[in-house]
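Okay, structure first, notes after.
Here's a slice of the assembly, chains where they normally sit.
The letters A and B name the chains in turn, as written, and every chain counts its residues from 1.
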C-alpha cells in the first residue's frame, strides 16, 4: 500500500488524524513500541501510534509481550474493558464500585465502549492492526511470555515473529522514539 | 517566569527536587510526554516530570489522550485514586479486596492520599500543572479521544491546543526523551 493511500485510510479510520504536509519525506526515522497490555482500551494506543508513524514514513516495530500478546490473536472479540480500578473512565452514570463487580458489568462496559466507538466512526482494533500489517509494521511476539502463558502461536495473525528482549533492543537501540505501553 | 524562580518554586513544591548546577544551560533538549491516565495518582508523573524538565531548560510537550484528558479539566476535584487492582498501594492497614469494593472506599482512599500529600508538603496537581503552564510546557489534547468521550474543550484550562497523533510525532520525532505515561 502506498503512503498516500495509507494516509487516506488513516484519515478515514482515525478521527482527528491530521496528515502533516511533507511528513512522509523523513523516511529514516524509527519508532519502537513495547505493547504490554491486552484490554480493549489499552489495545488502541499501540496500533494508532504505529499506523500513524508508518504513514509519516517511520520504520516501526512493535514488541508484544506480557498481556499485550492478547492483541495478536486472530480473533479479538475476547478483549474486554474494565471500569474497576480506573475511576477515570467516563461512565454514563456515576456508579458505585460495589455495582461494578456485579455479574455482567464488565461485559456491559465493553459493549458500551464498542458501540460508542462505532457511533463515532473509530475503526476497530482489527482494522487498525490490519493497517499496521499493510504498512509493514514489524510485529514480534515475546518468546518468554508466549512460553509462560502458554500462548499458541497458531492463534496469532500471520507474519508474527518470535523474539526475546535482546532482539527488541537491536531495533530499539536505533530508534528515535521508544514507547512502553 | 524565569528559570531560576521556577527552580525555587519547584524546590518548594516538590520535596526531593534537586536542582543540578548548570543544568539550565542545556536549553536545546526536548521532552515529549503522552499522558494517558486520569487518576489522582497517575496524574502526578506527567506534571512533575514536565515541570522538572522545563526547569532544567528542556522544551516540553505533553499530549493528553485517552483517560489523560481528565487532567486538563479546570476543576480537578473529581480525580480519584482506587486501591482496586493495585495491591502495591501502601494502605494504613491491610484490607481484604471484599472490603475495598464497599461504598465509600474509593472516596476514602482518595481523601487519605490527598491529606497525606498535604501533610508532606507535596503540591496539588493544579499547582504543578500551573507550574507547567508558567514554564511554557506545550499542552495538546488528543482530538480523537475528545470526540470519542465527548469532552467539552470549554471545560479545559486555557491555552490547550487540539491535535492528532500525527501532530504529536512532529514534536516527538525531534525529542531526546519520549515517555508514554
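Operating definition for what follows: contacts are C-beta pairs under 8 Å (C-beta built on N, C-alpha and C of every residue); 3 or more make two chains touch, one makes a residue touch a chain.
Please read these numbers as outputs of a predicted model, since none were measured by experiment.
Of the identical chains making up the complex, 2 are displayed, while the complete assembly in this file numbers 3 copies.
The rule we apply is simple: only the chains that are shown with their structure count from here on.
When chain A is laid over chain B using CA atoms, the rotation angle comes to 120 degrees (nearest 5). Centre-to-centre spacing of chain A and chain B amounts to 23 Å, using the average Cα coordinate of each chain.
Considering their complex, residues 32, 34, 36-39, 65-67, 70, 79-82, 84-86, 100-103, 105-106, 142-144, 146-150, 162-167, 169-170, 172-173, 175, 178-180 of chain B touch chain A. Every residue of chain A that touches chain B in the complex is listed here, in rising order: 14-20, 23, 26, 29, 41, 44-45, 48-49, 52-53, 55-56, 58, 84-90, 96-98, 100-101, 116-117, 120, 122, 176-181.
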